[in-house]
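Reading through the structure tokens given below for one structure.
What you see is the complex with one protein chain gone and the rest in place.
In this document, chain identifiers A and B correspond to the written order of the chains, with residue numbering beginning at 1 in each.
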Amino acid sequence: MSTEEPKIGVFICHCGSNIAGVIDIPQLVEYTATLPNVVVAEDYRYMCSDPGQDLIRERAREKGLNRVVVAACSPTLHEPTFRRVLESMGLNPFFFDMSNIREHCSWVHTHEEEAALEKAKDLVRMAVARAAELEPLVQKEVDVKASVLVVGAGIAGIQAALDIADAGYKVYLVEKEPSIGGHMAQLDKTFPTLDCSSCILTPKMSLIGQHPNIELLTYSEVREVDGFVGNFKVKVERKPRFVIEDKCTACADCLEVCPVNVPDEFNTGLGWRKAIYIPFAQAVPNAYIIDTEHCLGMTPIACGKCKDSCEAEAIDYEMKPEILELDIGAIIVTTGFKLFNAMEQLEYGYGKYPDVMTNLEMERMLSAAGPTDGKIIRPSSMKKPKDIAYIQCVGSRNERYNNYCSRVCCMAALKQARQIREKYPDINVTIFYIDMRAFGKGYEEFYESTSREYGVTFVRGRVAEVRGSFDSDRIVIRAEDTLLGQPVEAEADIVVLSCGIQAAENQGDLARVLGIQLSADGFFLEAHPKLRPVETNTDGIFIAGAAQGPKDIPDSVAQAKGAAASALTMVTAGRVKVQPYAAVVNEELCAGCGICEASCPYGAVKVVDNVAQVTEAQCKGCGTCAAACPNEAIAPQHFTMDQIIAQLDALFQEAR
Amino acid sequence: MTKKNWEPKIVCFACRWCSYAGADMAGTSRIQYPPNARVIRVNCSGRVDPQFILRALKLKADGVLIAGCHFGDCHYVSGNYQTSRRVELLKEYLKEIGLEPERLRLEWISAAEGTKFAETMKSFVNEIKLLGPNPLADGGPE
Partner (left out) sequence: MTKPSLAVETLSICSGCEIAILDLHQALPGVLDAIDLKYIQVLMDFREPPKEGVTVGFVSGGVRNEEQVELLHKIRERSQILVAFGACSAFGGIPGLANLHTKDELLQEVYIDTVSTVNPKGVIPHKVVPPLLEEVHPISDFVKVDYVLPGCPPPPKLIAELVTCLLEGKEFRLEPKTVCDQCPLTKDEKSVTNFIRWGTKKIDPERCLLEQGFQCLGPVTQGGCEARCPTALAPCRGCFGPTESVHDQAAKMIGAIGSVVIQDPTKAPAPEQIVKEIPDLVGTYLRFSLAASTFKKALHTNVVKMKKGVKA
């Protein structure tokens, strides 16, 4: 407890015109100077800049400041910056408070200058009052476990895992599907270079399978995450695949005998697989799995043929789910996306007309390893089509579904159109679009050549309706050509819906398990949209790939490498600072009633010998115990009752 | 301040992970809302001691808004459930003591819901304007 008289310096930021354009800064400074304990009140154009920081240091030296308040932007943005300034001049970094006069004031009361000034005065007065009550805190350092958990093994997860493993750290790569590879494994070729997806992905997949630093946990899901940055305790459930991975030789003998045929998910239901199956030829791990939903029953009575046929004795009907407990230093979440369900957009007739298909289905059809061996046929007649039409922005840029642009569908459609025209110059391809978005490196050039050299037709206009023709087996597309300003009607043999990217199923559940947030569109929320794009608000948890928002392969890989670098920074440093907000018990007041114990979501408080005790490592400083405690005997540091009451009282000081 | 141009003064306790960030989001999106509230940042809505709320009302706050994460999204797992019970009981307390329970409001506002934060402010300010000033202010009891 500091007994020193508070000497507070208040520094008010213009943030260029962001604050100064609305709030009368000279008046605010003048007012601030009159507040109790304020020794310095000064303004500067950009407090966060080097000269701004120097100003704080200088004044602190001159006037012997022992507390600092900066009135500027949100503390989420620059609290750490200014705490470092305090630290650099030998002051305890927790003798600092921030008054948010930008996000909470000038930006939201832009046209009410007077009221904004009044509010800014209140906010500064409250911060000054709180500053006087602040106490010095010691930021503890904890060890960081030298292991990283990567959740989701699509291209982003694979890349992140490889980077970390190559740096010499242990990686646990968890994938909920039986094989790694994600959506990229389903793609035939990739834009704009048209290199084959498998050719660039499968080598990385096999590296994963062989890497000594990577423990691959497929067909597994993260169930529980406990602990804190550097020291997560993670529970992963390994679902039984009923085939022992190490023993299975992928010889396919079991396929011969399995009597059940199931639509093949990997081929978007266009082909068939057995109830015992391998998702695709290059799957990692290269082992079969039994789909219990369709298997006739894993007993000799029901069937049991696969087990009989397996020479390697890899099949184990008795396999049980297994919970693994892992000690983890940092977590990277790369759980990817879900394709928009075309059935939802009724007017496009998906599910009603067999020749209306999704972009992913077309992708499988284009693949030489796909269900049609790369031939394009109309599902209704198995015949070659003459005209193919693409409809863009299905489920995207649409108030009814998703407002955002899915970013990849334009390029994917161009790529497929070009592949079709290369293979079958006699098939006409028309793309109905709102705008074509070709923003990446080499993308615009690809768009140009697709339309010029490959003769793809473009019609600008959102398609209103897709229906079967009345007098043939073809499909009619009705739209408005907004360039000509008139309705158009076109016929096609196949209609491809460019379905957008959506947040994965259960993304919210995973966010809850991890304690991270979702943005309004359902993807994971980054700590800052520009400057902290791979961090979450939970220290030690990073995000990458389409789980953070729609992304193409280059961007996913880049972000994955960024997340890997961020996780590595933490793991290599070996130590990390934790916020010293843990609750503290006043033993003189505690009667051991145990209500705090009941309130704690983390089991961090226990009553021992009639007095509550806090396990600091488990406490996250939420302060729920303080609101629950009937005698103010427990409180989180930095959010004490005195500090909050000081703010309240200061706010109403003028009214009283 | 005369009755005529009276503007409600509102205290908002916002949890740092969701609602404070939601208010920041309203800022970065430049969504305009009435300037009546002052936000006090807490780690979790569960930190809001019922005594803070009563003190604010006693200090003649015209309204108190508690904003936290949606159920299931609480950064601290269950803090917001505890808050929801406390707020409901406090409203009953206010009702029995003869203070309009509408002066206390609980809202769940996520970090992404800048619009909701602004809308909440608008509707709360309007509601408080209909109720009039805190009865403890100007010539009221005390």
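Following the convention adopted for this analysis, a contact is a pair of C-beta atoms (placed from the backbone, for glycine too) under 8 Å apart; a residue touches a chain by one contact, two chains touch by 3 or more.
Since the structure is predicted, the reported quantities are computational estimates derived from the model, not experimental observations.
Peer 1: Which is it among A:227, A:271, A:508 or A:592 that touches the chain not included here?
Peer 2: A:592
Peer 1: In the complete assembly, which of B:37, B:87 or B:125 touches the absent chain?
Peer 2: B:87
Peer 1: To test your reading of the contact rule: which positions on chain B touch the chain that is missing from view?
Peer 2: Looking at chain B, the ones touching the missing chain are residues 49-51, 53-55, 57-58, 71, 78, 81-93, 95-100, 135-136, 140-141.
Peer 1: Touching the hidden chain in the full complex, which residues of chain A are there? Just list them.
Peer 2: Touching the chain left out of view, chain A contributes residues 588-599, 601, 607, 610, 624-625, 627-633.
FYI, only the chains that are shown with their structure count from here on.
Peer 1: For chain A and chain B, let me know how many angstrom lie between their CA-based centres, rounded off.
Peer 2: 30
Peer 1: Chain A touches which residues of chain B in the complex?
Peer 2: 7, 9, 11, 16-18, 20-21, 23-24, 26-28, 30-33, 35, 38-44, 46-52, 55-56, 59-61, 72-79, 82-83, 86, 110-113, 118, 137
Peer 1: Which bits of chain A are touching chain B when the two form their complex?
Peer 2: 74-76, 100, 102-105, 107-112, 115-116, 118-119, 122-123, 126, 508, 511-512, 515, 517-521, 525, 537-538, 581, 599, 601-602, 620-624, 626-628, 636, 639, 641, 644-645, 647-649, 651-652, 655-656
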